[in-house]
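For reference, the structure I am asking about is given below.
Here is chain A:
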Amino acid sequence: MATEVIWWIFALGIIALSAGVVFSRSVIHSAIFLIGSLAGVGVMFVILTVEFLALTQFLIYGGAVTVLVLLALMLTRADPSGRAEKVNGPQAPFALLAGIGVAAVLLVAALSTEWAGNTESPTNIAIEAISQRLFEDFGLPFILASVLLLVALVGAIIVARQEEGE
Partner candidate 1 sequence: MSKTLAPKPIDQVVKLLEQRFGKLPVAINQTATDANIDCPPEHFRAVVEELKNHRDLAFDFLRNIVGIDMLEEGLACKYQFFSYKNRQAVQVTVLTPPGNPHIPSITDLYPAANWHEREAAEMVGLIFDGHPNLKNLLLDEDVRIHPLLKAHPLQKAEILQGIEDTTPGFTF
Partner candidate 2 sequence: MLFADPLFGLPSWIDAIIRIVIVVLVMTVFVIYSTYGERKLVARFQQRLGPMRTGPWGLWQGFADAIKLVGKEDIRPKNADRWVFELAPYATFIPVLLTLMVLPFAENWGVRNLALGVFFVFAVLGLNIVGILMAGLGSGNKYALLGAVRAAAQMISYEIPLVVSLLCVVMITGADTGNGVGTLNLNTIAALQEDRPYIVLQPLAFLIFFTAMLSELHRAPFDIPVAESEIVGGYFVEYSGIRWSMFQLTEYASMWGFAVFGSVVFLGGWAWPFGVDSHWALQLATTFTKALAIVVVIIWIRTTVPRLRIDQLMNFSWKVLLELSFLQLIVNGIILYYDWPQELLALTSAVGAGFLIFLIIRHASARSTKGLLGTYRTLGASSS
């Protein structure tokens, strides 16, 4: 019961924060709302007792991605005072269309899938099991994905360096 109440509180909170991302007039506020909403998703994972996923959510989305977003904002804006800036341009209707489309796809997918788990008594997956899966059962794809990311990283650096050199 208590879990359910907390779940609902956080679910509504996430929706409110996501609305904040879309509707706030300042880019900075949007980014901060985004962090809040992603952290809320992390809390949802905690409620589902998948701590590893929750912590990964915090680390990757809360810590790294949004920080990069904020950093990029800081370096590229003319006005460092954080004043409101016009974010809605002529692309707004298309963005709305795309958003509705994505939401519809997700909804259809969510409703039509036969979910295997059980929210009444979620199973606690130990980190040992996850690592077993990741490094033994799916070891090769994992390494291939890592190599792909590394290549992308090095490529990005090379592209950036070349532009600087000229």
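The candidates were selected such that all candidates are chains of the complex that A comes from, given by their letters.
Convention: a contact is a pair of C-beta atoms (placed from the backbone, for glycine too) under 8 Å apart; a residue touches a chain by one contact, two chains touch by 3 or more; residues count from 1.
Here the structure is a predicted model, which means the values were calculated and not measured.
Among the candidates 1 or 2, the one in contact with chain A in this complex is 2. Within the complex formed with candidate 2, the residues of chain A that make contact are 26, 28-29, 32, 35, 39, 51-52, 55-56, 58-59, 62-64, 66-67, 70-71, 73-75, 80-83, 124, 126-128.
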